[in-house]
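One chain of protein is taken out of this complex; the other chains stay put.
Up next, chain A:
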């Protein structure tokens, strides 16, 4: 059973949740990321996701390990889909189990933010009048700018 997976077909949410079920858990939170039709007045027709699969699975595991050491007792499973996704399709499912609910929510939110930082997965938007690879959702790309010092 792989707890950190990149797959190119539909994600079975129930299967992801099953991976974190355990006797110690008193709560399971699930985040489901879906394909949105409208973004800032622009209509998306479909999305295309691409990944550096082997590294992406490693980075998902790294995030899971980070979470499980920061919040002891937590168990994590993440599946991300790649390929062509239609509106409302599920792109990512994150399941977190924990003895108590507060941590299950916190850890789950932490994971989606980390995915957007370090996991090599890319999304291409296809619109009626064009297409574009989307990047830098957090606007934190380390760019070395040789700027002049202002006085």
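What we mean here is this: a residue touches a chain if its C-beta (ideal position, glycine included) is under 8 Å from a C-beta of that chain, and two chains touch if they have at least 3 such contacts; residues count from 1.
In this section, contacts and distances are computed from a predicted model.
Novice: Choose one: "Fe-S cluster assembly ATPase SufC", "Molybdopterin synthase sulfur carrier subunit", "Peptide ABC transporter permease" or "non-specific serine/threonine protein kinase". The correct choice is the protein name in UniProt for the chain not shown.
Specialist: Listed in its UniProt record, the absent chain's protein name reads "Molybdopterin synthase sulfur carrier subunit".
Novice: Which listed residue (A:7, A:27 or A:112) would be found touching the missing chain in the intact complex?
Specialist: Considering all chains, including the one not shown, the answer is A:112.
Novice: Among A:13, A:30 or A:50, single out the residue that touches the unshown chain.
Specialist: A:50
Novice: Need a quick check: the contact residues on chain A for the chain that isn't drawn.
Specialist: Those residues of chain A that touch the unshown chain are 33, 49-52, 54-56, 58, 80, 91-92, 112, 115-124, 133-137, 141-144.
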